[in-house]
Structure formats: C-alpha cells, structure tokens
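Scroll down for the structure; my scribbles are underneath it.
Of the protein chains in this complex, all but one are displayed in their positions.
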Amino acid sequence: MFPWLTVLIAWPLVGAAVVGLGALGRSRTGPASAGMGLARPLALLFSLVEVVLLVGAFAAFDTSAAGDHQLGSIYPWIPQIGASYAVGVNGVGLLLVALSVLLVPLVLLAAWQEQGRDEVRLRKFVALVLLLEAFMVAVFSARDVFLFYVLFEAMLIPAYFLIGGFGQGAGRRRAAVKFLMFSLGGGLIMLAAVIALYFLAVGAGVDPSQAFLVRELIEVDLGTAAERLMFLGFFIAFAIKAPMVPVHSWLPDVAGNATPGTSTLLICVLDKVGTFGMLTLCLPLFPEASRWAAPFVIALAVISVLYGAIMAIMQTDLLRLVGWTSVSHFGFIILGIFTFTPLGTAGSSFMMLNHGLATGALFLTAGFLVSRHPEKSQKIAAYSGLRSVTPVLAGTFLVAGLATLSLPGLATFVSEIMVLVGAFGGAPTGSAAWAIAAIPGVVLAAVYVLLTYQKIFTGAPAAGLDALPDLRVRERIVAAPLVAGLLVLGLVPGLALTYVNEPADRTATFLTVDEPADAAAQMGSDK
Amino acid sequence: MTEFVAPEIDWLALAPLIVVLGAGVVGVLVEAFVPAKARRVTQIVLTLAALAGGFGFIAVLWPQIVAQPVQVVGGSVTLTPFALGAQGIIAVLAFLGVLVVADRTSTGQDSFAPTASAVPGTSYEDLARRSGLEQTEIYPLLLFAAGGMMLFASTDDLIVMFIALEVLSLPLYVLCATARRRRLLSQEAAAKYFLLGAFASALFIFGVALIYGFAGTVRLIGTPDKPGVIGVIQSGTAPLAGMSVLLVAGVLLVTVGLLFKVGAVPFHAWTPDVYTGAPTPITGFMAACTKVAAVAALVEVLYRISIGVQAVDPEIMRQLQIVIVVVAVLTMAVGTVIGSVQTDVKRLLAYSSIAHAGFLLVGVAGFNPQVQSSTLFYLLAYGIATIGAFGVVTLVRERRITPGSGEDNGPVGDDGVVLGEATEIAQWAGLGRKAPWLTGAFALFLLSMAGIPLTAGFIAKFGAFSGAVSGGLWWLAVLGVLASVVAVAFYLRLLVVMVFQRAQDEPETSQVEPVETGGSTTGGGSTSEGATATLTKTQVTTAQRVVVTVVRSRGPAAVAIAVCAIATVILGVFPSPVLDLVEQASKFVP
Amino acid sequence: MDITNYVVLAAVLFAIGATTVLLRRNAIVVFMGVELMLNATNLAFVTFARMHGDVTGQVLAFFVMVVAAAEVVVGLAIIVTIFRTRRSASVDDVNLLKG
Partner (left out) sequence: MNDVIGLAPWLVGFPLIGAAILLLGGKATDRWGHWLGVLASAASAVVGFILMSRMIGQVPEERAIDHHLWTWLSAGGLDVDLGLRLDPLSMTFVMLVTFVGTLIHVYSVAYMDHDPHRRRFFGYLNLFVAAMLTLVLADSYLLLFVGWEGVGLASYLLIGFWDTGRPSARENAVAAKKAFVMNRIGDMGLIAAMALMFSAVGSVSFADVLPAAAGDGAEGISPAIATAIGLCLLLAACGKSAQFPLQAWLGDAMAGPTPVSALIHAATMVTAGVYLMVRSGPILEAAPTAQLVVVIVGAVTLLFGAVVGTAKDDIKKALAASTMSQIGYMMLAAGLGPAGYAFAIFHLLTHGFFKAGLFLGAGSVMHAMGDQTDMRRFGGLSRFLPITWITMGLGWLAILGIPPFSGFWSKDGIIEAAFMPVEGQPWRAWVFGSVAVLGAAITAFYMTRLFFMTFGGRRPRWTENQHPHEGSPLMWWPLVFLGVGSAALGAVLGIGGTFTTWLEPVVGHAEHHEPVLPVPVIITTTLVVVVLGALIAFRMYAVQLVPEEAPRGSVLTRAARRDLYQDAANETLVMKPAFGVARLVQVGDRDVVDRGWSVLPQAVSWFGAVFRRAQSGYVRSYAAGMAGGVLVIAVVAWLVVGLGGAQ
C-alpha cells in the first residue's frame, strides 16, 4: 500500500528545505541575483503539487470503511519510550488534512504581496508556511499519542515565528509570546498526562515499545481516578488550543496582530488540533472521564458560543472580531463533540471543515480589505460605504460573513444544525438545556456579521477611500474556491458526510454502549 | 607480617582515566619543555587527542562493562555501565568544550588573560599582553578537571570520590580566575567558588567521616570479602549499628556536598556568580561537564545507599527521598523564577542551569533504576545545548568605535576595537539579522533547553518526568511541568529579543556605560584605560560609541557549535540509538 | 576517658570551623575556618579508626591532609591575587556579582 500520508507529510518538508535554503543568509534588498523572486512561485508550486498528492490520497481512501484509519504506515520510532511513527486517517482526519493542504496555496496566493520584496525574508516566510503545512498534515494523521504530542508542540514554533516575525500588528511580538505561552502551558500539562498514560498502559500489559499507539491505548482500562486526571491533562491543552473560554485570551491578540494569512492557517487549521484531539484522543482514550466531564464541558462550550459572539459584537478591530467569531464557532464544535450522539459528532467533524472554509474566507477577505486601506487600518471605524467602491469585495465579504452566520444553503448551516439538533438529544445530562441556550448564538452571529458589514460597506464612502481598487484577479482566485466549497457542501453535504458519518457513529457507540470491547476494537482499527 | 600481595589491576578499565590524567601531566611537561611558539598548538592537540583517546577507550570498554561491571582495586574505581556512560559523556562534552576554549576568533585573542596573576591595569599586565604571552596552562588544567570528573562519576569509595572532587574543583577554581576581560569579576568568581567549594568539600568529608564511624568502611558496595556500607547495614554488622543517626547525618552531608556541585537550591548560590564571572568557554565547560559528573555521582551514591537502607529501615529511605524532592522543588522554583528576571545572557543561562538541576532531580527523586538511563540522556542533551550556547556567547562582542584614534591595543579593524562579550540581553537585539546561522543555532539550544519537541531537550525532559511518574511522584512531575512553563517564558524572552527586535545600533556615546554588570570593570586588561574602578569613567570622548558585533570563529568554536546544533536535532528526532546505549547503562543497579 | 568524647570534640571543632566561615570577614580567616573543619574531620576519622580498631580511618586522615594542602595552594593564590588587585582581603568587598 502506498504510504500516502507519509508522502503528504514529507513533500512540504522537502519544499520548506528547498525554498528555505539560503534563507538564513544575510538579509539584502539589493539588486536581483540568481534565484531572486523564486520563493513565492516555488512555494506555490510545492503546495499545488501537494494538492495533487491529496487527490491521490482521496482516491486511495476507501470511503466504505471511513471509520478505519487508512493510508498510513507504522514504524518503530523510539521504541525505548514506546513511541512509534504511526500515521493513518479516518474520514475526519482526511478532511482536516485536506483542509490544511487546500488552504496553504490559497494563503500563499493571498499573501503574494504581503511580505515586501526582501527575498530572504520571503524565503523564510514561505518556508515557515510549508513547514507548518507538514506539521499540520502530520498532526492530523498521527496515530501515536507521543507522535501527536511532539507535533502538537513542534508546530507551535513555525506558528510563533509567523506571528511574531511576519505579523502586521504593533503588538505582534507580545501576541506571539502570549500564543506560545498559552499553548506550551497547556501542552506541558498534557505532557504530564502523556507520561502517566504510558506507565498505566505498560502496567496494564501493553507492549512497552508500542505503548503510545492509540489502538493499544484504547483497550486499556485506566481506572477511574487516573483516567479523569489524564482526561483533564489532555483536555486543558486542547481547550487552550481550541480555544475555549476562559483560556481563549491569546486568540484575539493573535488574530489582531498576525497577518490574515497566518491567522487563517492558525485559527482555521492549526486550532482544529484542539477539537480534533478531543474527538480522536480524549473521547476514545478516556471514555468514562469524558462522560464524567461532559456536562461541564458542554456548559463551557455553550458559554464560549455566547461569549465569543458577544465579544465579537463589541470589537472595534476587524481582524480581532473575526478571531472572536472563531471562539464562538469552536464552542459549537466542542458542544457537538461532547454530545456523544452520531449526529452531533458528525456535525462537529463537518463543522471543523466548514469553519476552516468560512472563517478562512472571512479572514482573507478582511485581509484584502485592510491591505487596501492607505494606512492599513484594521479599525472598523476607518471604513465606510465601500459597497459602491468595491462591490466585488463587498459581495465576497458578505458571502463569507453569511457563511460565518451559518446561512442555510451554505455548508456551515448544515453542520451547525447537526450540532444543535444532535446536542438537543445529547447523552450527557442537561445537554438539551444547553443546546437551547446555545441557539441565541445564531442571533448574535447575525448581529456581528451584519453590523460589521453595515459599518464597513454601507453609508457614504469615507474620505480617502472612494477610489480603492476592487478585488484583483489573484484575490478572486483565492476567494472563489472557498465560496464554491461552502456552496457545494451546503447543497450536497453528503460529499463530506460520507467521510465523517462512520467515525461519528463509532465514537458515539463507543461512548454510550456499556460493553465497549467491540466498540474499542473498532475505534482503534488501523488499516 | 603478611606477605605483600600486589593488587590485581584491570588496566584497561582504568585506561580512559589514565589517558586523560596522564595527558594532563604531560601537558605540564609541555609547558616546561616545548618552546613558547609551539606550546599552544601542542597543548591543544594533546588535550583533544587525550579526550578523544579517553573516549576511544570508553568505547572499547563498553561491551565488556555492559556485560559485566568491573571493580578495580576493591572498588576505588567501579565501572558500571552507568559510570562508564557518564565518563563517555564527560569526554565528549569536554572535547567540545575544549574546542570552544581553543578558538581565538577573528580577533586573534582567546578568552584568557596573558598573565592571570598580574594585577589588572598595571603596566606589567600591559607588557604581558603586548609581548603576546598566552596562558597555555589552561589545557592541562582542563584535562585534570575532566579526569577528576570522570573519576568522580565512577568510584565506589567515598574517599576517592572526595579526592576526585578536589581534582576536578581545584583546576576549575583557577580557571575561573583567568578571564582576559572583566578580570575583577573573574577573580571574584574564583574566590567565591573557591570559598564555597571548600566549605562544601568540608561538609562532604565530614559526612564521610560520620559514615565511616557508623559502618567502619567508606566503600558503599565493597567487595565480596570486604562488604561496604550497604553490606554491613544489610547484615547488621556495622560497628555502631545502633547509632543510625551517624549514618543519616553522614549521608545527608555527603548528599549536600554533591548537591553543591550539582547546583541545587539552597546550595546553588555560587552558580550565577561563578558562571557570570568565569571566562565564557570555561563556563560552558564547567556548566556542562561538572553537572554530568556531579549528577552521576549523586545518582550512584543515593541509589547505592537507598538499596542498602531500604531493606533495613524504610524510614531513612523516605527521608532521603523527601530531601531530594524538597530540593528538586526548590531548585526548579528558584531557577525558573529568578531566572525570569535576569538581564544578562550568561546569568540567565546560569539560572537555567539551576532549573535544569531541578528537572534532573525530579527524575532522580523517583528512585527508580530505570531513571539512570534517562538521566544520562538528559545530561547529554543539556550538556551539548549548554556548550553550544556558551560557545555562541563567546562570539557576540562589543565593538568600540573611536573615529580617528590610534588605539594600539588589540587588533584595530576597519571599524573599531573589539571588546569583551556583549552579554546584556538588550544588546542581543537584532542578532538574527547580523548572524542568522549563529542565531539559529542559539535558538535551537534555547528550544532544546526549553524542552520543545524535536529537540534533544524534549526527549530528555520526557525521560526525567517519566522517572518521577514511575516512582509514583506524579505530582512532582506536574510541578516540574509548571516550572518548565516558567522556564520557557524566559528562554522565549531571549528569543524574542534576538529574532524579532531591531538592533539599537544608533550612535551611543561612551558616557553611557557600555555594560551594566560590573560596569566599572569592563574593558578588563585589553584596554589601556585599565579596569579598576577609579579609572574607567575618566575616558569620556564624545565620539566613542559601542556597538554589538559578531566575531568570526577561527574554526574550533564553529565546529563545536555546529556539532552541538546537529546533535541537538538528531537526538530530538532520532534518539533511538543513543537511547539504546543509555538503556544499556541502566542494566545494572550501581 | 570515654572515646566518644573525641567524636564530640570533632563535632564541636567542626561547628567552630563552620561558624568561622559564616562570621568572619577576612578571606584568610574564612579559609582557616575551612581548614579547621577539615581537621575536625581528621580527628573524627582517627577516633573512629581507634573505635573500630582498624587503620583505614588513619589512612583517610592522611588523604584529607593532602587535599587540604592542595586547597591551601590554590586558595591562597586566589586570595592573594584578589588582595593585590583590591588591597583588601575582606570577603564582603567582593560582591560585584549578585542578583
């Protein structure tokens, strides 16, 4: 079997190495020399070839067994501590891999003119993006807890440099540090749990050289107290990553200070590791603890939904606003995951994809807008009446906004309704009430999207903004696939649901059935 | 009279020590007989060859020792795989450290005073510098220290351990005092190190005396026919078996002596001062190698004693564990918390070294034999990152630009005189632009120390915390994790300054004191204004300014830094082969 | 006379030495305190050797003496160097490094 995932992981690494070669040389902005100006095209080429590889992976993926982990490989990595290089994706993982792979070329294209002309700087930038891509693909494929953890932490570093070194806000360094400190803080707490997991697994008779394989760990009965502690360790890390109230504080700062492209990769893809981790690690590894914590988690998730939406309404900075909307959406995703119903879980899985498309579109469009402002202002108040000046930009922004508020007909709606309906019938006590409590989130979403649209695009054009250029061809090429994807998946969600249904069924069965032996075998199955 | 029986000595087992210490003796002879011009090269070659040879013997010995540990002359040298592993790590790290020491950089000067005994600022010192004197004695001293460390980690006999302690310490005291610049600081560091070191040695040896009083022997395991401390405790044949207070106090004092060398709180106070004041290459060598030797010795002593007492009196065992746990917690807390407010790179690395001592102790506190392998790995990972980091520090310098002045001391470049190291964190701003590769390497070392995955430091930290968890001290691991978060914060601060901030290379008159720390003594011996407090501030010329520059390595330091960087990555990504080795090292309980 | 008194004496001497280290300012005197501690140790070794009836302790005392001598060499060198630079042997004057 062709190791599709390994290739998908390796190829961007090759790209990063090729493009990054010489990036560490001294910065110069002088006259053109050999190889100048190649960084961006080369990186784009690499990311497009990666898309082609992704198509191959999709072709090789057996959708009739979407709940199994496929396309992977397993090699011993550090047998002394039980770590293996084990990759494999089920449908959910594959979709997230696809999201990562698809967004990267768009982000590169969107950022085409963002980082100036300094070739060395550009090389660093695109190399970091490609490196991040490799890490993201890998983390969504990891089937070994240790490998997952390593990637979970390691990918913070390129992200950190992308925020701090290539951001556009004045507070980017602070934001980068805040991002890293929050993430590492959570990650290190998770590290304690990872270590404990290993010893419990070995104690339970798992082969020590493979003790981090998810498929082995699923079968281990950890004991109630230990399981709950470890659940907390993992969950806190994922909640910070997700991000969930009250450990969300880093996100608005990052959104406000990173470039929109970076924010897209970070919030639309990288943060999914949090929810993905909850779905594929917390739930299967700690089923009892998940059930135990679910009422609390659901409450926090719903609070996140409302909190993020309210904060979004109150923002004056466009990019921070988009960041806050994500807090709200991640709340929905987490809500769906902890309903333990096939519907809610499938909805959350689908939503992870959709949020990436919708918020990505919103971030990038907002970025196009900001890049047009003479002072690159991110303040909403700096704009007015632009619909008549830049109609296509306004339309794109509106569509992205409508996707964010989950307008029926767009993919986001399908997933949101699945989550809400699923949560209403959720297994944990009180989930119906919390589902109802989350519904006002849809009203708040309408307020923050339309209020922003109203302020920026309606009324009389602000002075100095009445001759802004409309979306360029390059920018339209960036927006088009995202919008098209949202529409197509909204009308034919089955295209994606095929991939998430079976994993969701298995997860829900695993968590709600009393005798989990068979379900465990299914959960952990690797092909 | 019994007939004299010549002891049977396994010379091969002693070979690494003999090579290194013997080379040190030869080095002393070299000082006496080799002409001055050739001395430096000879010494460097000799030193590197000795360390490489020592390592070669260790490699040869390895399979044999792994199969069966060896006791030489009744345990005076006891080669377990663990001890031999520690020896190997010390040899490797010392080799890299010597490379940094040997580098004269593009300034043509090494980091050492031409005549360390000369009073700073005197004409004699000036003369010595002008005549191009060099202090090549540092190389034999380094060899003696390295040999002492290797012995320190591989003996069963507490008196031998004491002697090894002195053999490793005394050269280091001297080396600390030999900095070319900022000589007052250097001498102060040496004095503090010496006084506190001697104090700690006294505590150690008194502890040994008490143990001797209790058990009638100073060997821990001893030989079958002459059981050591453990043996007499287990068999209950200790002469003063009733006075276990002697044993407890003795073990406590011995442990304190070792913890001093490890740099654990509350015996850490010398660390920041000495690390800051010593010549930077020596700091790197000392920070890396001493830590290995001290931790290895600590592990051996503690684990051996714990085996002995566990059977008899679990209480004592618990006491020991509590001591280590308390010390570990304090060490992590102090190292990280005080480290987070430091403004000097060397001092920051010193506190980082304290914090790492804490993390190491977290693993040690698990009292699980498996921990030995992870401890060795930790020491290796920490050591290479430390030597690399201090190696980078040696290359980041201040440069004083005095337009039109005919400064004749030190090589005059196109744009000024290169002074001492720029160790203020603020001065490192914009380093990423000036020297991307060097900054990249330094960032890598910082990330490794911070324990970020895909660097050696992560695997190491993973192992240390695993040790605590396997010993049932999961809460200690959690504390360690929290301390790591704080530690990450200060590494990150340095990283932010280097990579993201712009250099403040605006013209700066020398009225602004170039360096904060010991500002009155900067300049050291290299400039004519001297280094004494009374002299510095008289030189006020409006056009002078000090910028930060990166000098080029003449090779050795660059090699060392590159090797350290590559090793950091390889140990982070593919640690398996090395883990295999260190795993063999824990095969036998010491 | 009870032989344990020697042990007590050794402990007392050791404590006096330690106190000297902690309380005196002159580096030479501080160092003498350390020497006193080492010699207290020697006394303890010899006493215990007598108690146990073997010579090991006495041999060990020789080792300690040698080490003490070596320490004196290095220590005095450092202290003298500092004295020549600063015209002071007070340990409280060397505190440029702190914080």
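We just call them A, B and C in the order they show up, numbering each chain from 1.
Here, contacts are C-beta pairs under 8 Å (C-beta built on N, C-alpha and C of every residue); 3 or more make two chains touch, one makes a residue touch a chain.
Here the structure is a predicted model, which is why all the values come from computation and not from measurement.
Asks: Among the chains present, which touch the one that was left out?
Replies: A, B, C
Asks: From the listed residues C:Val8, C:Leu23, C:Val59 or C:Val73, report the one that touches the chain absent from this view.
Replies: C:Leu23
Asks: Given the contact definition stated above, which residue among A:Thr63, A:Gln113, A:Thr224 or A:Ser249 touches the chain not shown here?
Replies: Reading the full complex, the residue touching the unseen chain is A:Ser249.
Asks: Can you say which of B:Met243, B:Ala269, B:Val559 or B:Val573 touches the chain missing from this structure?
Replies: In the complete complex, the chain left out is touched by residue B:Ala269.
Asks: Just checking the interface: what residues of chain B touch the absent partner chain?
Replies: 191-192, 195-196, 199-200, 203, 249, 252-253, 256, 260, 265-267, 269-270, 272-273, 315, 318-320, 322-323, 326-327, 334, 336-342, 486, 489
Asks: For chain C, enumerate the residues touching the unshown chain of the complex.
Replies: So the residues of chain C touching the missing chain come out as 18, 21-23, 25, 30, 91-92, 94-99.
Asks: In the full complex, which residues of chain A touch the absent chain?
Replies: Contacting residues on chain A, toward the hidden partner: 181-182, 245-246, 248-249, 307, 310-311, 313-314, 341-347, 350, 385, 387-388, 395, 402, 407-409, 413-414, 417-418, 420-425, 432, 435-436, 439-440, 442-443, 446-447, 450-451, 454, 457-461, 491-494, 497, 500-501, 504-505, 508.
Note that only the chains that are shown with their structure count from here on.
Asks: Please find which chain has its CA centre nearest to the centre of all protein CA atoms in view.
Replies: B
Asks: Provide the C-alpha centroid distance between chain A and chain B, rounded to the nearest whole angstrom.
Replies: 43
Asks: Provide the C-alpha centroid distance between chain B and chain C, rounded to the nearest whole angstrom.
Replies: The answer is 25 Å.
Asks: Centroid from C-alpha atoms only, then distance chain A to chain C, rounded to Å. What do you get?
Replies: 65
Asks: Multi-chain contacts in chain B: which residues touch at least two other chains?
Replies: Not one residue of chain B touches more than one other chain, so the list is empty.
Asks: For chain C, jot down the residues that touch at least 2 other chains.
Replies: Chain C, residues with two or more chain partners: not present.
Asks: Taking the touch rule as given, give the residues of chain B at its contact with chain A in the complex, in rising order.
Replies: Per the stated touch rule, the residues are 373, 433, 436-437, 440, 447, 451-454, 458-459, 461-463, 465-466, 469-470, 474, 477-478, 481-482, 484-485, 488-489, 492-493, 496, 499-501, 575-576, 579-580, 583.
Asks: Which residues, counting only chain C, touch chain B once they are in their complex?
Replies: 7, 10, 14, 17-18, 21, 27, 30-31, 34, 37-38, 40-41, 44-45, 47-48, 51-52, 54, 56-57, 60, 63-64, 67, 70-71, 74-75, 77-79, 81-82, 84-86, 91, 94-99
Asks: In the complex of these two chains, what residues of chain A are touching chain B?
Replies: Interface residues on chain A, with respect to chain B: 24-27, 76-81, 149-154, 156-157, 161, 164-165, 172-173, 176-177, 180-181, 184-185, 188-189, 191-192, 195-196, 198-199.
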